[in-house]
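Note that one protein chain of the assembly has been removed; the remaining protein chains are unaltered in position.
Entry: subunit A
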């Protein structure tokens, strides 16, 4: 299972600490479709951020999340 936090980035600072509003987590699994978990207002410490991707709303709404399967992402090895 791998997850990606999404939604609106309200604030960020030098070390990429983030404030995320209306966030939800997309949990990817190799056995079932993508599960979305609503989280709300989050503070994320920058150390934990790997990539911030800007979502193209059009492409995203065309996605069939129920049919997406994914192997777990490896953890970051320094």
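Here, a contact is a pair of C-beta atoms (placed from the backbone, for glycine too) under 8 Å apart; a residue touches a chain by one contact, two chains touch by 3 or more; residues count from 1.
Keep in mind that, in the parts below, contacts and distances are computed from a predicted model.
You can't see one chain of this complex, but its UniProt record names it "U6 snRNA-associated Sm-like protein LSm2", from the set "V-type proton ATPase subunit a", "Potassium voltage-gated channel subfamily B member 1", "NADH-ubiquinone oxidoreductase chain 4L" or "U6 snRNA-associated Sm-like protein LSm2". What subunit A contributes to its contact with the hidden chain is residues 2, 4, 16, 26, 28, 46-47, 49-56, 59-60, 63, 68-71, 73-78.
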